[in-house]
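Removed: one protein chain of the complex. Kept in place: all other protein chains.
Right, chain A next:
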Amino acid sequence: MDYTGFLANIAILVLSGFIGFAVISKVPNTLHTPLMSGTNAIHGIVVLGALVVLGTAHNPSIPLQIISFVAIVFGTVNVIGGFVVTDRMLAMFKTRPTSGATDGKN
């Protein structure tokens, strides 16, 4: 990667930070727990990093394989578990009878 690419990544990093601030600025207390759980699942994206490190290594050594194995397991638990538990939590927030049944189970 050259400097231009790196700086582009930094630009993306900064903009993402502002998006994160903007999106969350108005959230009812009611949704704090699901929101935390949901963002928790999203940072499970780190599983991609584990896949890349192992997947792009040429002849990975045994220690690297072990470390990457654990990393992929951890990351997968974070992603899958996070989204499932968030979904369960949100399913309990039933919409008021008047507001139509757009939510709930699909």
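Definition applied: a contact is a pair of C-beta atoms (placed from the backbone, for glycine too) under 8 Å apart; a residue touches a chain by one contact, two chains touch by 3 or more; residues count from 1.
Definition applied: contacts and distances are computed from a predicted model.
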Exercise. Out of "Formate dehydrogenase", "NAD(P) transhydrogenase subunit beta", "ABC transporter permease" or "UvrB/UvrC motif-containing protein", flag the one the UniProt entry gives for the chain missing from this complex.
Key: "NAD(P) transhydrogenase subunit beta"
Self-check item: Touching residues on chain A - with respect to the absent chain
Solution: 1-3, 5-6, 9-10, 12-13, 16-21, 23-57, 59-61, 63-65, 67-96, 99, 102-104, 106
